[in-house]
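One protein chain is absent from this view; the other protein chains keep their places.
When the chains are written out, they are named A, B, C and D in that same order, and each has its own residue count from 1.
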Amino acid sequence: MNGNVMFSRPAWIALAVVAAAAAALPVLHLAFPPGHALHVSAYAMGLCGKFMCYALAALALDLVWGYTGILSLGHGLFFALGAYAHGMYLMRAIGRDGVYQSDLPDFMVFLDWSAFPWYWAGTGSFWYCMALAILVPGVLAFVFGYFAFRSRIKGVYFSIITQAMTYAFMLLFFRNDTGFGGNNGFTDFKRILGHSVTAPETRAVLYLATLACLVGALLLCRWIAASKLGRVLQAVRDAESRLMFIGYDPLRFKLFVWTLSAMLCGVAGALYVPQVGIINPSEMSPANSIEIVIWAAVGGRGTLIGPILGAFTVNGLKSWFTAAFPDLWLFALGLLFILVTLFMQKGILGLWKRKEKTAAAAVPAAPAPTTEKEAA
Amino acid sequence: MNSVVKREGLDTAHGVILYLDDVTVSFDGFRALNKLNLEIEVGELRCIIGPNGAGKTTMMDVITGKTRPTSGSAYFGQTMDLARMSEHQIAGAGIGRKFQRPTVFEQHTVFENLELAIRMDKGVRRTLFARLDSAQRDRMADVLRLVRLHGQENRPAGLLSHGQKQWLEIGMLLMQEPQLLLLDEPVAGMSDAETARTAELLNELRGRHSIVVVEHDMGFVAEIAQQGKVTVLHEGSVLAQGRMDQVQADDKVIEVYLGR
Amino acid sequence: MLQVEQINQYYGAAHTLRGVSLAVEQGQCVALLGRNGVGKTTLLKCLMGVLPVARGAVSFNGRDITHWRPHQRAAAGIAYVPQGREIFARLTVEENLLMGMAVLPRREAAAIRDDVFELFPVLKDMLQRRGGDLSGGQQQQLAIARALLAKPRLIIFDEPTEGIQPSIIKDIGRVIRLLRGHGDIGILLCEQYFDFARELADRFVVLSRGEVVAAGPQSEMDGEHVRRHLAV
Amino acid sequence: MKTWRYLLCSAALVLQGSVGLVAHAAVAPAALQALAGDDPDARMQAVSDIAAQADDDAARVLHALKNETLYATPDGKVFIVDGGSAVDAASGKAVTAPATLDGIVVNNRLRGAVDAALSGLALLSPQRAERLAAARSLQGSEPDAAQTALLRKAAAAETDAEIAALLRQLTATADLRAADTATRRDAALALAGSTDPAVRRTLQAMLAPAGSGGEPDAAVRAAARAALDAIDSRAARTEFIGNLFYGISLGSVLLLAALGLAITFGLMGIINMAHGELLMIGAYTTYGCQALFRHYLPGAVDWYLAAALPASFIVAALAGMALERTVIRWLYGRPLETLLATWGISLMLMQLVRTLFGAQNVEVANPAWMSGGVTVLGTLVLPYNRIAIIAFAFLVVGAVWLVLTRTRLGLFVRAVMQNRRMADCVGVPTGRIDMMTFGLGSGIAGLGGAALSQLGNVGPDLGQAYIIDSFMVVVLGGVGQLAGTVIAALGLGEVNKLLEPVAGAVLAKIAILVFIIVFIQRRPQGLFALKGRSVE
Partner (left out) sequence: TDTIKVGILHSLSGTMAISETSLKDVALMTIDEINAKGGVLGKKLEPVVVDPASNWPLFAEKARQLIANDKVAAVFGCWTSVSRKSVLPVFKELNGLLFYPVQYEGEELEKNVFYTGAAPNQQAIPAVEYLMSKEGGGAKRFVLLGTDYVYPRTTNKILRAYLKSKGVKDSDIDEAYTPFGHADYQTIVANIKKFAAGGKTAVISTINGDSNVPFYKELGNAGLKATDVPVVAFSVGEEELRGVDTKPLVGHLAAWNYFQSVKNPVNTEFIKKWKAYATAKKLPNAGGAVTNDPMEATYVGIHMWAQAVEKAKSTDTDKVIAAMGGQTFQSPSGFTLTMDATNHHLHKPVMIGEIKGDGQFSVVWKTKAPLRAQPWSPFIKGNEGKQSM
């Protein structure tokens, strides 16, 4: 718990090893021809890249949920907004190669629009869109959070309004008139900064960028969690009112992590969209946000590494199951969630930690009144 | 312990640190406080007693911003209108409080509980970059010893016993270095010996901080009140006020509170 | 009636109770003393079944209840006034009192006996208020009233005077004395307020670091070695 | 126009009392052959010819045509086939059905003609209900002046006030074309009470500029304008009342969907993501009951709901109790973990249903007494199934309220949910109460599912459609507040339905969500928040 060291030495080493191994994938992908024993397929690399985006979202969620006790059922929205922001650039980058050979994206031509709506202004610039990918979720989170935290909305009340928010955005984005491609969203991207999105080198670079962002975000979150601010956040989670009486303004702290977390999610979304090749409003569906929560819970919340592990585990299993047992995989996944909750209270990471220090098990399950607070 | 640092904005020119003026708090028609008037002087140690439900805790709630008065006003110093300040602003302005039911950060260690309480700028940026300096460390060590939790500093506070939590909360209060300390039943659940220790501690703090203590333990009250004022609350307003021996002899007080 | 033999309890790796034994006889009041954090509450929780015991046995009226659930113990006639009151915060005072009679048959549990209102008149005025809105002392009174309503054979008090105004402490003392006077009720009283305990107790048990370090009849309670264990 | 011709010839025949006289005449084979043929106009004519016969045989053939039990051989012989038995339509004799039979195709045009012909036959039926239905079915088309006489006759013969009024309105429509201005004006005024959309059209046409087919006489125009205004203002009122009703109806659906959750989540604090699947279990149980009735008690199939309600309660409650004992009981005090586990349960239950019943929806039919609706204020149809569901929702709420507040069990439930350990210490068997409470919540969800099956899909995704709304309702009302849940459900239903005509379904839904977000800002603990210390 305590400590100004960000990681223990073995943890640093483990992180370095895993990061290096992950960084090796694209090298193997490029260096060896398909069929070679050491070749890593575009599929495998793409999968891994996609999972890293998910992991980044789960990590961001963990900062607000695991540390600060704010259960967001709307992080999928921030993720999707980041993705849409980058998607706008990618749509612009298609240029006149679309079906209708217009400067406008096909869906706008189809809606008989003759010019870009105002909010598309400047989206031809990659960096502007990158900024949007961070700022749009950030500003939305800030405004939403400011009002919600100021009104002292807590617990499930907060969770449910975040869910209402993402649901409302989903419906809004489904509308064709909203100007983001309606149900189909954005797809059929051609190039990014002049490079073909399907070129192996582009993929490798995207992959590496994702890896860098993930590691960077992990270090950032870890640093925050280990700082005194991290302990204040945990105090917000456990006894917010007590915190006020020793002079902290929980609003600011909550707003800080909440906004930061939304921005990290935006980054994850921005990295996600060129790698999977599509963004559409179903990414904003409430179920997607719940899934992010589940990755964090499966991996072990409040641990930062846990959510990353969780995102990989759940999605890895899902990818495997949907191909291996297409008819039955939901049983397996459902069962996994139940078993994890029942037998691994601290998620996957808990298993390993338990071995590490048995003493930690002495921490009792929170007593009844506290849990009521959490529930209410 | 070092003396209280003068805080910005607190104006105690008239020697009074807290004014409660005709404060009324009603809950759905029930008046927990009824036109309560109270003044606490700078450096004073005031004991407040009164029957269960007299409104003592509610009074502290009003002072700390937890409850807003239905009518009347509460001022910290000459200028700070407590009814217009939020809880954290009040705490930041220099009012510290120990709750009747011990409330500590259960998931944090004893050490972290004290660390969080340390007096400093409690903004986001400062907190993010905060490092303990050696003076602060020393102070924490002092306080740990004072509340007799040394050796326990790495235990999660949730694992402490009831009495230990009481102590820890007092410790946090000390770390906060407030100008006005509000102690709601500080010795409830403490053994006689511990009560005596607490009395000693308060006597030590006397003069350096203004202190308001609510207690039902008459022995303890007598020990810390010394020749100072004791206020008796009843049904939301002051029933009697005076030296301990005067109050104890007051018929009304005996009737509603002490019993025969 | 209550027999505790060599019970041990652990919080994780911490050995909190180390072979504690004690007994409470019918009509007797036993005072449990000890400094903060020595394990008094833990012991009482073990007796109530809220915490499991690792080793040792608890029997009540000759029956081994070591592995009984709390509600079974309550049904057998043990009532508990916990430290921290544990009021049902969102139930009204009346409902809290009705909960006290959960073990009684429906017929007997229909109305609240008047004797508790005689003892704690304030509760009568506050029947429709939510338990959680009461002041600390009022809640403590409510907790005691709730326990009394169960018509228990053994009452376990964990610091019943905490936060209570002096006149009512006296009343509580009178009640305990009255209960003891009945002759068929056992009382286990954990108390920090030494004078109060000494006045009421027939026997005492002193706990230190999870062990019984002294025990004996009330007459020995002021003895040097008892005081030593209570001093800081 | 056509409709009228069929009606009037048959009605005319009946008026002349000819029904008895022509009884037992066989249906002309030529008409039947045409009916079985390909030429649409010939088929229409055939219906007309058969209707003109206006006897029981004709009625039987027309009914058979309408009910898809009329078959033909390739050479145009027509048979009525009902189950195993066949009747030669031409002779009315029972025969064995030839092997080459093929159903006679009816399209809407033909069906309309058949309906009108049958209504014509029914207009003078001794059964009031049949006459009323017949008179109603005549609304919406315009008679010409020559046909009015017959209607007048029917109206004169009519003893029932409501039917007579309908018929009079029909004749008034015709009078609008009378040569006499006074007649036209009276007719226009008489039509102010009409609810027939066709009347409105006619009146509006009268107000067109006189040159382009409008009414030339100013007084008649004024009368028409007045009648039109009366009709429009009544229509606006009716529409508003309709929206109110739709709101209550939607609210009651939300309520039924959310009520179980108000217990499992509101009271017990379990973030029960499998709540939707408990609804689904209730709905599938209803489906199962319907199937059993269809198979074993085909005569009583309309009463399958009587068995389905208790059955869906019990099945869902048992499922809930099983979940509670195996999974959820380990998670008390860890509410957020319940989200994860119940999500897993939800996935498994959905897949289980997919495996057992298929991914497609299954059919749950409204019992006959719940099909259709009652017409009020002339045009507003309140479907019986909606009315039944509103009533049912309030019944269930009442029952739950009684159980929770008026019984010892209810007290124990609330106590256990607030402080499980202390409830245990005062002697409440908490395990059993937990199980029963979760079972109760689940059972109510099952009831909700049974009710929802009467309105919408019964499929593996049924639960997913309601889960989000259910959570919104419970949270908006204030967690643990039954009254809040009721108000929130009805409130959301109303707001939604009042917005929808203005904003459209999509924007209305978005507006509702924004409303919820804003509302919670004002009341961070929901509509019925507790105040005071007890909340902390």
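By our rule, a contact is a pair of C-beta atoms (placed from the backbone, for glycine too) under 8 Å apart; a residue touches a chain by one contact, two chains touch by 3 or more.
It should be emphasised that the depicted structure is a prediction, and the values quoted were computed from it without experimental measurement.
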{"item": "In the full complex, displayed partners of the excluded chain", "value": "A, D"}
{"item": "Hidden-chain contact residue, picked from the options D:320, D:429, D:459 or D:491", "value": "D:459"}
{"item": "From D:168, D:334 or D:386, residue that would touch the chain that is not displayed", "value": "D:386"}
{"item": "Candidates A:166, A:259 or A:280 - the one touching the absent chain", "value": "A:280"}
{"item": "For subunit A, residues in touch with the removed chain", "value": "41-43, 46-47, 50, 99-100, 106, 109-110, 112, 171, 174-176, 182-185, 187-189, 198, 276-278, 280, 282-283, 318-319, 322-323, 326-327, 329-330"}
{"item": "Chain not shown, touching residues in subunit D", "value": "40, 67-68, 102-103, 105-109, 111-112, 115, 140, 197, 200-201, 239, 242-243, 246, 249-250, 253, 350-351, 354-366, 371-373, 375, 379, 381, 383-386, 454-461, 464-465, 496-497, 500-501, 504-506, 509"}
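In this section, only the chains that are shown with their structure count from here on.
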{"item": "Distance-to-centre winner among chains (Cα means, whole assembly as reference)", "value": "A"}
{"item": "Cα-centroid distance, subunit A relative to subunit B, in whole angstrom", "value": "44"}
{"item": "Mean-CA-position distance for subunit D and subunit C (Å)", "value": "62"}
{"item": "Set of subunit A residues in contact with two or more other chains", "value": "241, 362-364, 366"}
{"item": "Numbers and ranges of subunit B residues touching at least 2 other chains", "value": "27, 159"}
{"item": "Contact set on subunit A toward subunit B in their complex", "value": "1-2, 4, 224, 227-229, 231-232, 234-235, 237-239, 241-250, 252-253, 256, 362-364, 366, 370"}
{"item": "Subunit B contact footprint on subunit C (complex, rising order)", "value": "11, 33-38, 41, 83-84, 122, 129, 133-138, 140-141, 159, 162-171, 192-194, 230-232"}
{"item": "Subunit C - residues contacting subunit D, complex", "value": "48-50, 69-71, 74-75, 79-80, 82, 86-91, 95, 98-100, 102-103, 106, 109, 130-133, 146, 150"}
